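Following: one structure in structure tokens, then a few remarks.
Note that one protein chain of the assembly has been removed; the remaining protein chains are unaltered in position.
Note that the chains take the letters A and B in the order they are written out, and that residue 1 is the start of every chain.
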Amino acid sequence: MSSNGSTPLVEVRNVKKYFPVRKGVLSREVGRVHAVDDVTFAVSEGETLGLVGESGCGKSTLGRTIVRLLQPSGGDVLFEGRSIGGLGARALRPLRREMQMVFQDPYASLNPRKRVGSIIGDPMKIHKVGDKRERRKRVQELLETVGLSPEHYNRFPHEFSGGQRQRIGVARALALRPKLVVADEPVSALDVSIQAQMINLFDELQDEFRLTYIFIAHDLGVVRHVSDRIAVMYLGKLVELSPAEELYTRPIMPYTEALLSAVPIPDPDLSEKRERIVLEGDVPSPIDPPSGCRFHPRCRYMTDICREVEPPLTDYGNSHLAACHHPLNVDKETLERVTASPKHTPDSADETATPTEPAGKESKPVPNP
Amino acid sequence: MPVFWLGLVVRYLLAEKNSLFPDGEYASLTSNPAQWAYHLILPWLVLAVLFIGFYGRVLRGNILDTINEDYVRTAKAKGLAPRRVLVKHVLRTSLIPVVTLFGLDFAAVLGGGAILTETVFDLHGVGQYAAQSINNFDLPPIMGVTMYGAFFIVLFSVLVDIFYAFLDPRIRPT
Partner (left out) sequence: MAERLLEVKDLHVHFTTEDGVVRAVDGVSFELERGKVLGIVGESGSGKSVTAMTLMGLTRDVNTRFQGEIVYKGRNLVTLPEPVMQDFRGNEIGMIFQDPMTSLNPVYRVGDQIVEAIRAHEEVDKRHAKRRAIDLLKQVGIPNPESRVDDYPHQFSGGMRQRAMIAMALSCNPDVLIADEPTTALDVTIQAQIIELIDRLKDDFNSAVILITHDLGVVAEIADEIIVMYAGRVVERGQKRQLFYDSQMPYTWGLLGSIPRLDRPKPKRLASITGAPPSLINLPRGCTFRPRCPHAFDKCMEEPGLENRVEDAGHLDRCWLSVQEKRAVRDRTIRGEEEAA
């Protein structure tokens, strides 16, 4: 957790990322995809922040914006206290050693025409780290660290399985000893037993290399295992930010409740007893998001205010923030004492509109043992 | 198959020796369409052969890619007859890139690219005209032909783009 006074490693302040939608002969901008729409949070050194949400919520875009593969359309990203949102390519180059990314698709993210040694070693070459012999040694060490054999140095990606390729991707990310690793759905494409191996690997590496992770996933089970805190995104907005365990025992925002409820549990009796909340409809398009609270069209507890006013990110204590007019697992007395968090609340939201009417129920979408 | 070789051989065998086809003459389209076609069959064939190899290879490549696509598997899983799967699903999608190439090639040929064919078959076409003008260092006709060719290339590029949108609905403006 962020200790008082020390700067967080990464800070995201009111970050927006829009993609223009162009139509017509002259490619006029007719709309925008609000991929990331005013998100604020900070990640401390050594911490793992899980970033979850479904397709179109903007988590991947946010991840790429943080490592400056994309430039924010608005707001800023700070790394070690220094603003990097507006830096040009040249100024960014030394920073790239400190922030690395691991991608989702192990079949597409490795250059099939390069040997493994080159894939892992090239970052060092580009940043002029060590001479040829040192680099080779380092690559072989990295291969061992990720659980592969140093003899694989000269092989090509297609000679490996999906799980092994993903390990190569991780080795590459670690080559420059970064401080921050943004992992974008690193295990989604893998078989269940290999997923478990990879998650354990991420855990070990974090301790060994003193890494800070932003772990992007859509699988709440995976995220729970690796994260200290979890941020839930919906249609470009941050809707809940909570210490990991508390998200599962005490979700506040109904979207989180629905998300948790949708996760299948491999236990037939529990599965049957559970109250399953199956959301109606699809995730709306990020080009034309709903007004007010973006989740309102699909929310069971929706009322008029939800349609009109965007709820602020309210602080419920213990660093648990949620943006909702009818929070769950909260009683009326607590609501009288809470305030919105001005730091986290987007400009488009109304800071004074802290919730007054709880949803009034205790919700445990995840059955407890 | 280079056109100057094939053209000469074809012309010799079929037109000069055997008079199966008219040789060295030209009937204009407006006066007699049937004769016009008859006169031009040989040059057409020769020109086509020039391109067949290329298009055949491109199409084959596309078909090999398409056949492994998931939607072809779905089509088979629906129980469609193999011919239907091939024509309606595989061919249709494989032909799309071919259309683009064809459009551009067609424009180029119109703009004077058939010069070798014209020379071999002694047809006074744009290509020959351009060649002669270059020979004579006659600037205005050269400029004229270039503009003419450029016009067709641009026109056909636009037509191909439009046709492409017709063929692939993903490209249409929503």
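The working rule: a residue touches a chain if its C-beta (ideal position, glycine included) is under 8 Å from a C-beta of that chain, and two chains touch if they have at least 3 such contacts.
From a predicted model like this one, the values you see are computed outputs, not experimental measurements.
K.L.:
Tell me the shown chains the invisible chain touches, ordered by label.
P.N.:
Displayed chains contacted by the hidden chain, ordered by label: A, B.
K.L.:
Which residue among A:Ala262, A:Ile287, A:Val309 or A:Leu335 touches the omitted chain?
P.N.:
Residue touching the absent chain, from the options given: A:Ala262.
K.L.:
From the list A:Pro150, A:Gly221, A:Pro243 or A:Pro289, pick the residue that touches the absent chain.
P.N.:
Residue touching the absent chain, from the options given: A:Gly221.
K.L.:
List the subunit A residues touching the unshown chain?
P.N.:
Listed in rising order, the touching residues are 54-55, 161-164, 191-197, 199-200, 203, 218-222, 224-225, 245, 248, 258-271, 276, 278-279, 281-283, 366-369.
K.L.:
Contact with the hidden chain only, please: which subunit B residues?
P.N.:
Output for subunit B: 69-71, 73-81, 84, 88-89, 92-93, 96, 167-170, 174.
Note that only the chains that are shown with their structure count from here on.
K.L.:
Using CA atom averages as chain centres, what separation in Å is found between subunit A and subunit B?
P.N.:
52
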